[in-house]
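Apart from one protein chain that is not included, each protein chain of the complex appears where it belongs.
Naming follows writing order (A, B and C), and every chain is counted from residue 1.
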Amino acid sequence: MHEWALAEAITVALLKQSELRGSKSIKRLVVGLGELQAIDREIFEFALSEVLKLYGLEVREYALLSEEAEFECGACGHSWKLRELELSDEVREAIHFLPEAAYSYVKCPRCGSRDFSVVRGRGVSIVGVEY
Amino acid sequence: MHEWALAEAITVALLKQSELRGSKSIKRLVVGLGELQAIDREIFEFALSEVLKLYGLEVREYALLSEEAEFECGACGHSWKLRELELSDEVREAIHFLPEAAYSYVKCPRCGSRDFSVVRGRGVSIVGVEY
Amino acid sequence: MKYFEDPRVGAIQLRLKDVREVLVFAGSKGGVGKTLISVLTSLLLSRRGFRVGLFDMDITNPTSHVTLGVDLRSVKPTEEKGVVPPEVSGVTFMSPVFYTLDRPTPLRGEYVSSALRELLSITRWPGIDVLVLDMPPGMSDELLELLTHIRRFRAMLVTTPSPMAVASSIRLAEVLSGRLEAVVLNMVTESAFGAEKLLNYAPGIPVYEVPYDSDVEYSIGYPEKLVLTRAAREVDRQVVDHVARLLRT
Partner (left out) sequence: MKYFEDPRVGAIQLRLKDVREVLVFAGSKGGVGKTLISVLTSLLLSRRGFRVGLFDMDITNPTSHVTLGVDLRSVKPTEEKGVVPPEVSGVTFMSPVFYTLDRPTPLRGEYVSSALRELLSITRWPGIDVLVLDMPPGMSDELLELLTHIRRFRAMLVTTPSPMAVASSIRLAEVLSGRLEAVVLNMVTESAFGAEKLLNYAPGIPVYEVPYDSDVEYSIGYPEKLVLTRAAREVDRQVVDHVARLLRT
């Protein structure tokens, strides 16, 4: 599972802050899971708890926030959602590892442009931390 | 004066909106003048009023808003102002025509990185319009 | 209200309104000859009496001024209700290098786009028949600005017969489909192996072959010499003929 590496990235970022603060304890952590990357919640949750333990970080409470993926066309202004698209399993797998691979497979459903932005719901992010 | 072309860009954008709205009259227009581009207010004001006339747009009241230029380093996080830099006349002239030419001449004063962003005060922009 | 975010986008259309054709030399592989063919085509069209503009879209690594031998200390655009590019060997020539002055200019994509918008919205092309755009390699902001904001153009895909260049070109042909006028197969030696593959992706599109010509290197910076090379002769006979036909119809 490559989710381990994603959890490790989050953990290392938290650790750096913890070192600056002089405490390895975090009250509340909110992690965003962008729909585009299609992260399996359970797998990620397992990986995150393991990695946090490994790095000696205590997170007393955490939440995984799902973010719907939304695109907006730079050419015609149209916006659309991931679920409006039909993508093969192979393509979904590629995007799972590299969300920007979406630009290889997705075009604006209205005008066909490849010049669109991923407005939200791209991938894994730290949404917030409370100490 | 190349300010004419900058005023024309603003005017054409306003015109497009006016056509959509079915009226060539604007109550109030606020144009931002970013310090980096070093636009002469008087020259620009003259150009804008001439161009607006030429395109048949009536702007009853307008304001030119000066914006201080500010940079932020992507490598070390340092931020600084344009006035802290010493730039030759030749360089100022280049940046007047092409604000991104700043990347040829400016580095982060703290760490020397060229990976900085122009946080504000780049150039001419439409700040707001009231009909 | 989105339009107000960047008034330069509308101004680009305004500046290009009276230009009859926008002709783009593109190729996602570097070093295939986009700049050389852009410059040769511009010089040769001008020698046929067309009024030609040439614009270097390669913001972070402009080189068309080197090919043309432009002295950046003495040659400059003039200010006149915008910016009017200088004439170089009969070609109205504009490049970001007039402002970056051959200094290194690393730019993140957002600033590449901004620089292109700025230059394209202030540069005037009075009386120009055809504006030639010399594209950078890759498929990033420059290409997307072209597709989204210049919009009206015809493309010539420049490639060499090398497998790496052909692989890159096939990808670009897909993005440019519908705008593709011709393929310029450059630096051809004996065998143009691999190029057939590309042609399957651009059916019905003419392919012009320009030979590898060792005189080119020695003529870089000397337009008068460049137009006399064997490579120039082939560009004239094929590419320039093609463009001249477009301009006459």
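Some points to look at:
The working rule: contacts are C-beta pairs under 8 Å (C-beta built on N, C-alpha and C of every residue); 3 or more make two chains touch, one makes a residue touch a chain.
In this text, all values refer to a predicted model and were calculated from it rather than measured experimentally.
Interchain touches from the omitted chain, evaluated on the whole complex, reach A, B, C. From the set C:10, C:53, C:85 or C:136, the residue in touch with the chain omitted from the display is C:136, counting the whole complex. For chain B, the residues touching the absent chain in the complete assembly are 74-75, 77, 113-115. Hidden from this view is one chain, which touches chain A at 1-2, 4-6, 8-10, 12-13, 16-17, 94-95, 97-101, 103-105, 114-115, 117-118, 122-126, 129.
Contacts to the hidden chain, counted on chain C, fall at residues 28-32, 35, 58, 60-61, 63, 66-67, 102-110, 112-113, 136-141, 143-144, 162-165, 167-168, 171-172, 174-175, 189, 214, 217, 220-221.
The working rule: only the chains that are shown with their structure count from here on.
Among the remaining chains, none touches chain B as well as chain C. Centre-to-centre separation between chain B and chain C, using Cα means, comes to 29 Å.
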